[in-house]
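Would you mind keeping the following structure in view while I ask a few things?
Heads up, one of the protein chains got dropped from this complex, but the rest are sitting where they should.
Per-chain residue numbering starts at 1, and chain names A, B and C are given in the order in which the chains are listed.
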């Protein structure tokens, strides 16, 4: 059945599979010490304009968030995140499992506001009893957010400035980073992210890879012995080549950006189709995830022909539904979705 | 350069890569809920003769050990293992990171002895102050062990009986399980393991897969909500298909066993070559890992032509070296190793 | 200087000190296995009308919350609490340190509402992706709350019924339980608490003891091997007698209730004094903690003569201040506080 349920419904970009086959019998050292990993890291440093960056390849998003956050926080510190942040809600308590509180700020279409961050940090230090509380030790952003929305360059710079004033790192979850970078009209670039953040990851799983996330500490600054921390968290692949070859391919000839842009174009076609059919959007998302407010009766009819996610119940009759495009979405699929909509709405 | 350094130096068996390509554009649900995972689980149940087994696919060995052990132990319990067990020494404290002590028993060529296990358990319960101690909550075996050695069926049955008497689960780390099952002369079969153990994993990473380990709870018995535990440990792949397709391929037409047997045949050829050249073995291993006692001067000359692992320093002049074959080792490679030996030893 | 800063500013009730001296040279077994602990437990069982209760003595409140909550939750579960709950805010992340999320509900004068609890629980189970989320594994109440407020018997029964429907335990933090039980007009009794809750603790530190909290599992039901869990959390005193003798004294001839009632009487006198002087209350508290809205200029003048807590900034000019009475507060102290108020307000 046709699926717009998420951006990880297919395997990998064919160029990646081809490279895996070409390199398959090459004997390589383990644990990410092979030359493909080295080359991939160098290409990522170039793309970020960070010649000194420490780069690590991990397997999945929850694992990456838990390993990086736990690696960067002191035991008495927690991480600040939007109440809808992935680490707050949908990682089965993986952050708390490592011993750290997720301190939540209000979310605004998935984003946090600089003024509220500053008030939170100031409030903590002014509180007479702050030594009895969890110290805010870093800030977590997702970009795009869980609602597909994006920070502007100015917003990132403001958040970064606050973090620097308070001497805590800014960390960005880039599970869908490519879709953010290739969104029409964004002024956020990879080098800007590298300047603003102290750590971030470039998502592979949702953008053309079988698995894999590339963690970047842009100005060196990886936590001491982070290799061992990665191992301790069960996040070190014996066949590190699987990650190195994938990221090497994604960052050769701009493949990562090119397939991300394709997903955005498919999303724009889909949005236009939704708009033309008068379907109300839950919020304005400039990336590959689109949130509609649908009547439950329409959902029932649609679900017979196409898969998509139910995000949250809005009221008794209506539900927020998510439709996601990806690097793998075809024009034919978007077209078929519109045909289905026309059929069930008629 | 030629490598016998480990059994994860190449990519994946070509049939796996072919299946990944064939299935690549199929849209599948995430997190291991796809039909390839379901089929792979069913094939594994059949191979284990355990129609009721709970099967989970995780990504790597350390991760699997930490997730399963933490999932099965109460907080006040630890896991008993050989002092040379992987969980004791080479997982960067991943078990302790989850809050559990690794209680060590003496190792005998990598194995633990039933009598010593029984004495340990009896000693605990007889100790007046045992409530102030870590409770022995499960037993960890690796099979083959870190030294390539194997338990006999009788040894496994004895260990299992002790565990059942003391009502603690027996868990087997099968990172190299195929190489154990296909060893010449072993009387241990997959169904026997399933009868003796309460949990075990069938290693994929070292036996033909890019990554992936299949955890089996043979008589149902997975810890409650284990899916969420897997997620919490960062061990849940969004593209669960990557694991499902690989294990489905490995357990179709006996591929897993066939490629394991090949590795054993290569190991036997290699052993014969070592023996013919008078090289002393550190211990007798019936599987794909062979441990030699080499003079350091010989090691220096060899290392210019072939990669292998240095296991431990024996004395000032000699070191224990490990040579591993795998599913990917060719006769030509073994032949070349012997030529190199002849050259450097002459 | 006169202090109404908190309810732990003095040592212990003199009867406790006298008993410590009388029993001092008696040689007793360690770790809470002495006869004073046994007798104290029996008296507590009687007071709770729970002949089968498991009772444990721990040292302090944060420790007790962390040990009980960690002991009762599965690793994939979190604890539901009011956003102002002590475990949410003022325990330095002690709960998260044990690996568990604190899931917050809105607070209403420090309390949670049954309807919101039910919606939270129902929402969790109805959420399609709940297996990717922290399971709500127990409910935490404080009674009195951090704002001195109290649940009614009907409210406790409603909360208890919801917990039972969802098969999760209800846990009450009774750091100030005596002050709640002796509040004028409350219909909540110790036996009622024991019927409604699956675990609760009777606070000693704030009610006449040097230290110590008595954890009660009213219908047996202590987590398996809880003694060892207490030890593992560093909460087991070698000289358990220190706790046993104190609770034995507190639960002999109703001392605990009698000194709690005294604190309430002092609080009522203080409230009347505040009311008579037209000082606005932040909220209506029927227990020993009273919250006033004070002008900052008044605070500055008062602070020269009396200690009290600043709770939170209300606006630029006003702050919420807390005045606490305790078992040790005297009428003379309350009188002196009023004199000081009259002086600085004139």
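In this text, a residue touches a chain if its C-beta (ideal position, glycine included) is under 8 Å from a C-beta of that chain, and two chains touch if they have at least 3 such contacts.
Small disclaimer: the values here were computed from a predicted structure and weren't measured.
Annotation: of B:12, B:134 or B:279, B:134 touches the absent chain (contact as defined above).
Among the residues C:40, C:53, C:80 or C:94, only C:94 touches the chain that is left out of the figure. Of the listed positions C:181, C:328 or C:341, the one in contact with the omitted chain in the full complex is C:328. Residue positions on chain B in contact with the hidden chain: 75-76, 78, 89-93, 96-102, 126, 128-129, 131-134, 309-310, 313, in rising order.
Mapped onto chain A, the footprint of the missing chain covers residues 70-71, 74-76, 99, 131-133, 135, 224-225, 227-229, 231-232. What chain C contributes to its contact with the hidden chain is residues 1-3, 5-6, 8-12, 14, 17, 20-21, 23-30, 59-64, 66-67, 91-94, 97, 205-206, 210-211, 228-229, 231-239, 241-242, 307, 328.
One rule holds for everything that comes next: only the chains that are shown with their structure count from here on.
Looking at the partners of chain B and chain C together, the chains they share are A. Here the chain at the heart of the structure, going by C-alpha means, is A. In a homomeric contact, the two copies may use the same or different surfaces; for chain A and chain B, over half of the interface residue numbers are shared, pointing to the same surface. Chain A and chain C carry the same sequence, and matching their CA atoms takes a turn of 180 degrees, rounded to a multiple of 5. We define each chain's centre as the mean of its Cα atoms; on that basis chain A and chain C are separated by 42 Å.
Our note on geometry: chain A versus chain B, Cα centroid distance of 33 Å, whole angstroms. Counting partner chains per residue, chain A has residues 91-93, 97 touching two or more of them.
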